[in-house]
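Sending over a structure as structure tokens; questions will come in a sec.
Of the protein chains in this complex, one is absent; all others appear in place.
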Amino acid sequence: MAGIMTKSLAAAGTPARPRAAAGRAAHPIRRLLLWRVPLGVLSVVLVGVLTYLATRVLPGDAASAILGQFATPEALASLREELGLDQPLVPGLLSWFGDFVTGQFGTSLATRGPVTDVVLPRLENSAVLILIVALVSTVIGVVGGVMAANRRDGIFDSSASLVALVASALPEFVVGVFVIFVFSVGFLDWFPAVSIIPPEDRIWDEPIKLVLPALTLVIVTAPYMFRMVRAAMIEALTSDYAEVARLKGASTARLLFRHALPNATAPAVQVLGLNLLYLAGGIVLVETVFQYPGIGLALASAVQTRDVPVLQFIVVLLAIFFVTLNILTDLLVLLSTPRRRAPR
Amino acid sequence: MTTHPLPTTSSAGTAARVPAKGPKRSFAALRVLGAALGTTRGRISAGLTLLVLAIAFLGPLVPGSPTAFAAPPFSNPSVPGAGLLGTDVLGQSVLFRVLHGGQHLMLLAFLATVIAVGSGAVIGVVAAYRRGFVENLLMRGVDVVLAIPQLVFALLLLSLIGPEWWLLILAVGLSQAPQTARVIYGAAQSVTEKDFVKAVAVWGVPTRSILARHVLPNLTTPLMVELGLRLSYSIVLIAGLSFLGFGSPPPEPDWGVMVNENRIGMAANPWGVLAPALLLALLAVGTNTFADAIARANLGETRGEDAVLGAAAGPTTEGSK
């Protein structure tokens, strides 16, 4: 997608100077917000309703999950009453919705404590992992992409492109298993293979346990950034505009950083957004492999124990994150791509 | 709200090159494939894919039982009777389980891909051709669906109904349909704006046959690229869901399940994990790279890369509507 945008820039022969066109028109931006925000809200509501319905038809509820083999009818009935599971469908949905909007996220059916107590610490752990991975893979991707584009088809470009092509196709749990094998139990004994920490701690108290999960996710996300940046850079470097700059005697460095790199901003921002989106959902498998105390494991455990309030909370949080990030990414892409901001 | 530079508008390039009443779609498909096979990248990736396909589909013909007890669990290949790749968590031959464990996954991935590309293409083409209300309804619907964390719903559905194969392919297929819909929508827009399409519409040709005979044939390249990419993603997704416990039921072997259940014996006999993991990796890389080769061979180096990356970027919604 990014490539196309940069192409249209190149065709127009407009220098990519993000600020140049600022203020010319807020139209597309306003239009974007007008369209996207209501749609986003709709999506989130839809997610909430769907999750609620799905959990209602899910076989077994929190009471039967807790009691397991001991779920005699009497024990079930009394626990259901205690947990407030005897609410009819529609009123249950409405009251959940009302509570959620007013910031009452409810009580976990499994721990009987506030949902936020269960979810927020996990959320922090996952957020740290996601941010570190996003940062590292962006740096690696951008630096690698610029280097590869600079010497196109050189040794670095060919080998890095090949590695990126392979790595971007690998299933993340396969990468995780290989990483454990190499760095933890098979060859080297450098890092812990599991990331379990005491409940009162956060992952940054024991940063060594971040290493392998983060490495796994970087391997999966960096190639995409690399390929995008490389493509955008090559396109910019082969454009007429770059040709002209070269003829005018611009140095390689100037050409790269002054002229080409700004063209890679929009795609990089977009890939960053995509990587963040992927990470928000895709960490589940990696958290499972490493027993990383994050939101993915919390979600999985909530499904298993039929802890509907926790499940709802996490899913809706994820949906809000998805929607916001989508809008934000598009907004940033729009802002860093002058031509498209103009009204047509 | 007219033109709308979506990622793969570049594939309009193909449309321009293929004459309106050009060769039948099947020939077009062959031509697109042939072009990909003309490149080194295409040949290598096709070779990899075919190799894994051969193992998956011919493997079950090799005499040997994937469920019989061969040697104590996690015996390495040096133990007598353990076979070339040793034994797994239940003392079964890893070699025979690997040979038998790919077919199921592969069939599911193919079906999921057909569902993803089929439904996605229909939505995309109809939206591009119809315009107006239908277009808005379909594409905004796609936007809304894309904002739902599909993984959660795949999991909920699978927990709800159980690890049924049809549910697995539906979940994997439909979760990818929106991305395909966006890509095909983008590519189809430029085709439906062509004069010949407008012309046949004026002659009163029924919509369905316009779409089938005039629009779709001109989308061969993006469709082929999508097929390759979605196949690659379907394989990764299905293997991941198998890894999480939604694979084929025991005692049937399944590569994704094998990676999980043999992890525990990785130190004693790493082949129980490495063999299925390597095959999954080869397959994913092979199909993905072949899609890449199709795009590059038919759209040119730069546009091909754009198309592949753009397809992967599907979910980001386009802004300026």
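Read from first to last, the chains carry the letters A and B; within each, the first residue is number 1.
One rule holds in what follows: a contact is a pair of C-beta atoms (placed from the backbone, for glycine too) under 8 Å apart; a residue touches a chain by one contact, two chains touch by 3 or more.
Please note the rule applied: contacts and distances are computed from a predicted model.
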Choices "Phosphate-specific transport system accessory protein PhoU", "ABC transporter substrate-binding protein", "Putative Zn-dependent peptidase" or "Sulfurtransferase" - which one is the UniProt name of the chain not shown: "ABC transporter substrate-binding protein"
From B:47, B:81 or B:251, residue that would touch the chain that is not displayed: B:251
Contact with the hidden chain (one of A:39, A:146, A:231 or A:284): A:284
Interface residues of subunit B (partner: the chain not displayed): 67-69, 72-74, 89-91, 146, 149-152, 154-155, 158-159, 162-163, 171-172, 175-176, 178-179, 233, 236-237, 240-241, 244-246, 249-251, 260-261, 263-265, 267-268, 312-316
Missing-partner contacts on subunit A, residue numbers: 59-62, 64-72, 74-75, 78, 108, 110-111, 118, 172, 180, 184-185, 192-194, 196, 198-200, 220, 274-275, 277-278, 280-282, 284-285, 287-288, 291, 293, 296-297, 299-307, 310
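Rule of thumb we're sticking to: only the chains that are shown with their structure count from here on.
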Intercentroid distance (Cα basis), subunit B paired with subunit A, Å: 22
Residue ranges of subunit B touching subunit A (in the complex, touch as defined): 5-10, 140, 143-144, 146-153, 155-157, 159-160, 232, 235-236, 239-240, 243-244, 259-260, 263, 266-267, 270, 273-274, 277, 280-281, 284-285, 287-289, 292, 302-303, 305-306, 309-310, 312-313, 315-321
Subunit B contact footprint on subunit A (complex, rising order): 1-5, 7-8, 28, 31-32, 35-36, 39-40, 42-44, 46-47, 50-51, 54-55, 57-59, 165-166, 168-174, 177-178, 180-181, 185-186, 224, 227-228, 231, 234-235, 270-271, 273-274, 277, 280-282, 284-285, 288, 299-300, 303, 315, 318-319, 322-323, 326, 329-331, 333-334, 340
